[in-house]
Each structure stands twice: as structure tokens, then as C-alpha cells.
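Sharing a structure with you now.
Right after this comes chain A.
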Amino acid sequence: MNLVYPLAHLMGGVILLCAFSMLSQRRLAAMITLYQVQALTLSAAAFWQGFAQGAGDLYLTGLITLAIKGILLPMGMRQIVQRFNMVRAVETTMPVGLSMILGVGLIGIAVLVVLPTTVSAVSLTREDLAISLSVVLLGLLVMTLRRHAIAQVIGFLSTENGLVLAATGMPGMPFVAELSVALLVLLAFLVIGVFLFRIREHFDTLDLVGIEEIERRGR
Partner candidate 1 sequence: MVLFFLRLVASLAHIALVFALAPLLLGLVTKLRARLLGRRGPPLLQPYRNLRRLLHKTTLVPDTATDLYPIWPFVSFTAIAVAAMLVPGFCLGLLTSDLSDFITLVGLLALARGAAMLAGLESGFGFGGAAAAREALFSVFAEAALLVVLVSFVLIAHSPTVDGIAAAFRTGHIGISVSLGFALAAMLAVALTETGRIPTDNPSGHLELAMVHEAMLLEYSGRFLLLFEYAAMLRLMVWMCLIGTVFFPFGMARAGEILSWPGGLVLWAGKLGVMAVALSLFEIGTAKMRVFRVPEFLGVAMLLGVLAGVFLFVAARIGA
Partner candidate 2 sequence: MHLRLDALSVLFLCILLPQIVASALAERRGPVTFWVFAAAMVLTLLAGDAFTLIFGFELMSAASWLLVLRGDARPATLYAGIAMFSAACLIPAVFLPASSLAFMLVLLGAGAKAGLAPLHSWLPRAHPAPPAGVSALMSGGMVKVSLYILIRYGFIEFGAAAQPWWGSVLIVAGAASVLIGALRAMLEVELKTMLACSTVEHVGLIAVGLGIALRAKAMGNLDLASLALQGALLCAVAHGLFKPMLFLGAGAVKNATGTTSLDWLGGLMRGMPRLGMLMLVGAAGMAALPLGPGFAPEFLLLHAVIRAAGTGGILARIGFTALLAGLGLSAALALGAVVRLIGIGFLGRPRSLHAAAAEDAKRGTLAGMGLLAVLCVPVALLPGVVLGMLEPVIALLAPNSAPAPLSYAPLSLGILFALTAGAAVLGLRRFAVRGTREVAAWTGGFGSPPAWLPFGDPLTQPSATGFAEPVRRAIARGLLAPKGVDPAEAYLLLPLSKVSLRLTRVAEHIRRSTMRQRLAFVFGALVMFLLALGLGEGG
């Protein structure tokens, strides 16, 4: 039997699982690990899709993903966590249970939105789409629920993973590699930004409350 789609779905499922369990994690280190797993799975998925569709640039995408997201970024973030000794637990703004219920709701919405829409589309991309959409939404949810900049960055990164997943799932979509590179530039700036904030002594902690303080001062 054809292994293409089952495997693709399996990997998609793993990625979604990572994104979902990020919600439940309280500690930064664990979130980073989850992200790493997610990225690695993604690169695998990219390779697999490239193999399945016989599209060369998907290999490139997978390579980039593996190298940068799977290895470099997690290392960098661990660095930050170590240096700014933030190994301690992240306080979330919302009890984990509630946030997970929200996450389930989001997945439900994603399925609700995607499944009826893609009747005519290639049936297989349908589930891929549902999965990647839920990954995107979950990432956004993490961004809005977490206080620490690192946590938010991770949320953003997982959103971006969802995007790449969708891109790889698109049958024969051109520019996938280019787009993922462009996204990477964005991520790079994001992480650099985090460094900037840390290096320059404007906010004694990355906790965005610092920013909000200035915001409160009016105007």
C-alpha cells in the first residue's frame, strides 16, 4: 500500500501534538524541547513530502528547517535561558486546564472551518490543512497566553512551523523554500530582538510587564 499519506499525517499529528502540549508546559526548557521535536518532525515531513512529490526544493526546505530550527534556534534559546537563569517555572496568565480547553476549542474551530471548505480540493491536503491551521492557531494562543518573551517567541516559532507544514503540504507549490527562508529572516530578527532587549539595559527582565510600564506612563 502507499505509505505517503499515512506517514505525512503521522508527522502532522506529531507536530500538532507538540504544539498542543506546549500549552500545558510550565517550564521554558520543556517548551524549547517540545519546539525542537516539532521542528525535527517538520523537517522530516518536508523531506518526506519532497520525496513523495519529487520536488527538489522541499529537500532544501527540510534542510534549512533541520539546521536552523531543529538545532540552532533551540540552542540559542537554551543559551538565553541559561544566561538569564530563567529555568524557573513560567507563570502563565491562565490556569493550564483552561488554556488546554481553549486549545481543544481552537482545534475544533480549525476542523470546522477547513473540512467543509475543501470538498473539491485534493482530499488529502484537507487533513494536512486542518492540522497546520490548528498548529498556527495554537501557536498564536501560546503567544497570547504567556508572559515571557521567550515563551511568546516559542509560540511564534511554532506558528511558523505550522505555516511551513502547510506549505510543504501544498501540492507543487512554487517558492516554498524562498518563503520559508523569508520566514526565517523574520525569526532571526525576532531572536536578535530578544537579545537586543536583553543586552541593552532598558528592561531589567524580558518580562513584557516592563514594556507595559512605559506604556502606562501615558501619552
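Worth a mention:
Assume a residue touches a chain if its C-beta (ideal position, glycine included) is under 8 Å from a C-beta of that chain, and two chains touch if they have at least 3 such contacts; residues count from 1.
As a selection rule, all candidates are chains of the complex that A comes from, given by their letters.
All values derive from a computational prediction rather than experimental measurement.
Screening 1 or 2 for touch with chain A: in this complex the touching candidate is 2.
Within the complex, the chain A residues that touch candidate 2 are 93, 106, 109-110, 112-113, 116-117, 137, 140-141, 143-144, 147, 208-209, 211-212, 215-216.
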